[in-house]
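What follows is a single structure, written as structure tokens, with notes after it.
Apart from one protein chain that is not included, each protein chain of the complex appears where it belongs.
Chain nomenclature is as follows: A, B and C, assigned in order of appearance, with residue numbering initiated at 1 for each chain independently.
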Amino acid sequence: MKTVGIIGGSGYTGGELLRILINHPEVDIRAVTSREHAGEPIFKLHPQLRKLTDLKFIEPDVEKISSSCEFVFLALPHGASAPVAKRLLESGVRVIDLSADFRLKNKDDYPKWYGWEHPCPELLEVAVFGLPEFHREEIRNAKLVANPGCIATASILSVAPAIKAGMVDGNRVVLDAKIGSSGAGANVSEASHHPEHSNIVRAYKPVMHRHTAEIEQELSLKAGGEKVTVALTPHAVDMVRGIMVTGHSFLRREVTMQELWRAYRELYQNEPFVRIVRDQKGLHQLPDPKNVVGSNFCDVGFELDPHAKRLVTFGAIDNLLKGAAGQAVQNFNLMIGVDERTGIKFAGVRPI
Amino acid sequence: MKTVGIIGGSGYTGGELLRILINHPEVDIRAVTSREHAGEPIFKLHPQLRKLTDLKFIEPDVEKISSSCEFVFLALPHGASAPVAKRLLESGVRVIDLSADFRLKNKDDYPKWYGWEHPCPELLEVAVFGLPEFHREEIRNAKLVANPGCIATASILSVAPAIKAGMVDGNRVVLDAKIGSSGAGANVSEASHHPEHSNIVRAYKPVMHRHTAEIEQELSLKAGGEKVTVALTPHAVDMVRGIMVTGHSFLRREVTMQELWRAYRELYQNEPFVRIVRDQKGLHQLPDPKNVVGSNFCDVGFELDPHAKRLVTFGAIDNLLKGAAGQAVQNFNLMIGVDERTGIKFAGVRPI
Amino acid sequence: MKTVGIIGGSGYTGGELLRILINHPEVDIRAVTSREHAGEPIFKLHPQLRKLTDLKFIEPDVEKISSSCEFVFLALPHGASAPVAKRLLESGVRVIDLSADFRLKNKDDYPKWYGWEHPCPELLEVAVFGLPEFHREEIRNAKLVANPGCIATASILSVAPAIKAGMVDGNRVVLDAKIGSSGAGANVSEASHHPEHSNIVRAYKPVMHRHTAEIEQELSLKAGGEKVTVALTPHAVDMVRGIMVTGHSFLRREVTMQELWRAYRELYQNEPFVRIVRDQKGLHQLPDPKNVVGSNFCDVGFELDPHAKRLVTFGAIDNLLKGAAGQAVQNFNLMIGVDERTGIKFAGVRPI
Partner (left out) sequence: MKTVGIIGGSGYTGGELLRILINHPEVDIRAVTSREHAGEPIFKLHPQLRKLTDLKFIEPDVEKISSSCEFVFLALPHGASAPVAKRLLESGVRVIDLSADFRLKNKDDYPKWYGWEHPCPELLEVAVFGLPEFHREEIRNAKLVANPGCIATASILSVAPAIKAGMVDGNRVVLDAKIGSSGAGANVSEASHHPEHSNIVRAYKPVMHRHTAEIEQELSLKAGGEKVTVALTPHAVDMVRGIMVTGHSFLRREVTMQELWRAYRELYQNEPFVRIVRDQKGLHQLPDPKNVVGSNFCDVGFELDPHAKRLVTFGAIDNLLKGAAGQAVQNFNLMIGVDERTGIKFAGVRPI
């Protein structure tokens, strides 16, 4: 039983963390913060939790939380997380940070992709990129885990096997992402206004999207050091949850379906939360966010295009689970040394 | 540990039963039938279960199932269930039937509302109406539980306290229901074609809907024998899951908000799966299917209309859970004597 | 050719007015105002109009507009409209007001339903309730037309024939409305945030909704002076456009289907924008907002419930057209003496 805090509990990621952690057998939730809603029962904001918990939001007092919690999940905006993480680490708290503040290894990438100098670059070496499939052992002992971005998770997992096997041209990896509205968080905006967000396919940040940096960092590791260049374009579509990343890359050489299966099985055969989906018949031949929503799974799949000498890859996740809260708990499970699936074994809810 | 079978496992209710039962600590699933898909892994049809179970569909051989299962969930079409239930009961199997075949106590109601004579009317006395909130003790010992209809569950639970307290005119209970497309099942039709089902508010069976019979049966019990007459009109709306039943009834006398709270608390205070929702501020002041989808909760609420001397009631459920598979497992838990919440304690998935 | 202005052109109603008026053969648009967007081309805000008009928003200078326009459409918030209308009328401009400020005949209804005293009650007598089906002759000569509310339009048109024929109990007319998100306008709010507005059935103002007043006013006229009492509850559902009002009223006497047809035909047979929909087969047996979206039609229908002695009525409109901009142009056409259908003859866009 570990004492746990959530700093930034009012958003959608906070809601999903709570949904998971109130039923987690190894967790004793000691603090859930929200500056705006301090004092209110959390079910007032997260109505799905009514009758399941009596927890209330408290003020985000880092000192207090440090003294009562062994682990803290940070669900704060990009840029706001780093200073809080630093103080928590200094008090000996182990931190799972859901922002982008510790994902990049190279401190120069922050001004380039985020527009600000990193306030505590020394921690970038301490932080572990929290993708269990590729950094499991480091995560077990990490003090600070940088939970990957949602688009990044689906991108990296779906493309990595082909990159690792040297099948495709690493200079031209196109990633065309489709993402639900919850990915932009709980804050209202003109773009998220229901009449403006329904029936859309709206590209945003069509070039130079920030997740590019972490995707290239991780894929380059898989490429054995060769620099991978990613061409990412996300689109908001009319759904609340889910991400699909369609990858288009170009074959370096003749590749067979058998080789592809082998490459994907090699990496994911024993992974509890990655499923290879490429069936020959039926409605569910390839990954679709619909089939993972509500779960921590990442479904990956692939297809060969003999005409254009292209490999098409697919990665589908629930952006709030494998793309945020679920993966955070998967990391937490590794850090405390229990079965990685503890508390997040549930299937997706389908149809929805 | 009980041996359990599911007859009719290929539909949406079957999928939800499987999602729950594969994680249920007291259940050993021995049979999942599908005539059409016998031999196929169930995850081919229910892709959310991939990597969570290796079960395959088998042929619906009632003899075999009788000999290997202590309990059977029947998820068959109305009319098809009765003869199968009869054979299972004769073999000593305890049955939870999700069809309408045993919900009505009065055999004459079958020709009236369903258009056919009941093939085994003697079983109508044996069957228990599977609404735990109102028939908990009978369910514990039942051989045959008739799981209520989805619209009926939300209707009965939301209106019953006002009826029981004698607050409203039982002759004119209007129930205006809004329901998602999964309520019509997995079989395709012109009405369920996506271009025809999107952006609709389409009344169907606007009068004489079959669920009227079971709603009147149960509300009349609560009315102390007085016959309650229900005016039900369901509408298909553009969502996949969820039911909202808005009740409009007319006050027999002056009623205060305090009396209403008392009437609802009296019936539901200790109920694990009914939540009274009537807040004064925030976005979640009244029940909304959005807040229960993915869970076994029924949210109920109410409002007084001083202008029209009306009581407005609200009942929201997930039609596949509290309206079908979840409630079936809740009944099963009662039948085997474990905590009613076993295996169905999960919160809704929100936002979705 | 008439000179026309739109005051309040940045919202959804303004967008629809523009879409219609730029193609209207009798209209010369002289002014489209938006305080916030003055100077910008209107297609920046209404991107559907790109390449169709070069008009720009201007500041809302009432004097200037009075001197250049014979007709003004007012698309301002409730309460803000009355003083502007007054000044326009004084300058001899004829006004079509899309707010609620002149819909009610009884000045005491404003404090009761809207919470404020009417600033120019003398104009309430001047104003004509802009429902062409029931006030056509007065509209032709009106100086000031009060365009009806969207829920009100669908409610009044669908129930009026039964009220006029004395078929139903006027004390207990239940109106259960379902409405798309555009009905709440272009301003963002927590309630309109896409993740919070998707997959909902959310009652708002479930009692004492403001449209009650104008519905009762108009239905009472049809009842020959007898006061009609309406019990209205609107629900936000997951669509952008469209309203469905389901009416539940109780029969005063035995009524046949033939009588119903006669009552509806009598009022609507010659109406260009009301269609009676009650077919015996096919998918489109009753009104559905899906079938009117994009058009100025109001589809009305009915069904008899022999069990509960109830009449169920249905009224479906596009809330931005027959519920706002379309009806406003229909009124304008009457005021200028051209064919009522000029510029608004288009069919709905289906499927959508």
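Some observations on this one:
One rule holds for everything that comes next: a residue touches a chain if its C-beta (ideal position, glycine included) is under 8 Å from a C-beta of that chain, and two chains touch if they have at least 3 such contacts.
Every value quoted in this text rests on a predicted model; they were computed, and no experiment measured them.
Across the entire complex, contacts from the unshown chain go to A, B, C.
Shown as candidates are C:Gln48, C:Ser67, C:Ser91 or C:Asn187; the residue that touches the absent chain is C:Gln48. Only one of B:Leu49, B:Ile139, B:Ile215 or B:Val240 touches the absent chain when the whole complex is considered: B:Val240. Of C:Val237, C:Val277 or C:Ala308, it is C:Val277 that touches the chain left out of the display. Residue C:Phe297 is the one among C:Trp113, C:Phe129, C:Phe250 or C:Phe297 that touches the chain missing from this view.
Counting the whole complex, the residues of subunit A in touch with the unshown chain are 172, 174, 176, 178, 180, 190-191, 195-196, 198-203, 206-208, 212, 229-231, 233, 235, 237-242, 244, 246, 248, 250, 283, 286, 288-290, 293, 303-308, 310, 312, 314, 316, 351-352. Residues 12, 15, 19, 22-23, 44-52, 182, 240-241, 272, 275, 277, 279, 282, 284, 288, 291-295, 297, 299, 345-352 are the ones on subunit C that touch the missing chain. Annotation for subunit B: contacts to the undisplayed chain at residues 12, 180-182, 186, 188-190, 192-195, 197-199, 239-240.
To be clear about the criterion, only the chains that are shown with their structure count from here on.
Taken as a graph of touching chains, this assembly is fully connected, with contact between every pair of chains.
Rotating subunit B by 180 degrees superposes its CA atoms on those of subunit C, with the angle stated to the nearest 5. Contact analysis places B-C first among chain pairs (by count of C-beta pairs in contact).
The mean-CA centres of subunit A and subunit C are about 46 angstrom from one another, to the nearest whole unit.
The mean-CA centres of subunit B and subunit C are about 38 angstrom from one another, to the nearest whole unit. Listed for subunit C are residues 180, 190, 195, 198-199, 239-240, each touching two or more other chains.
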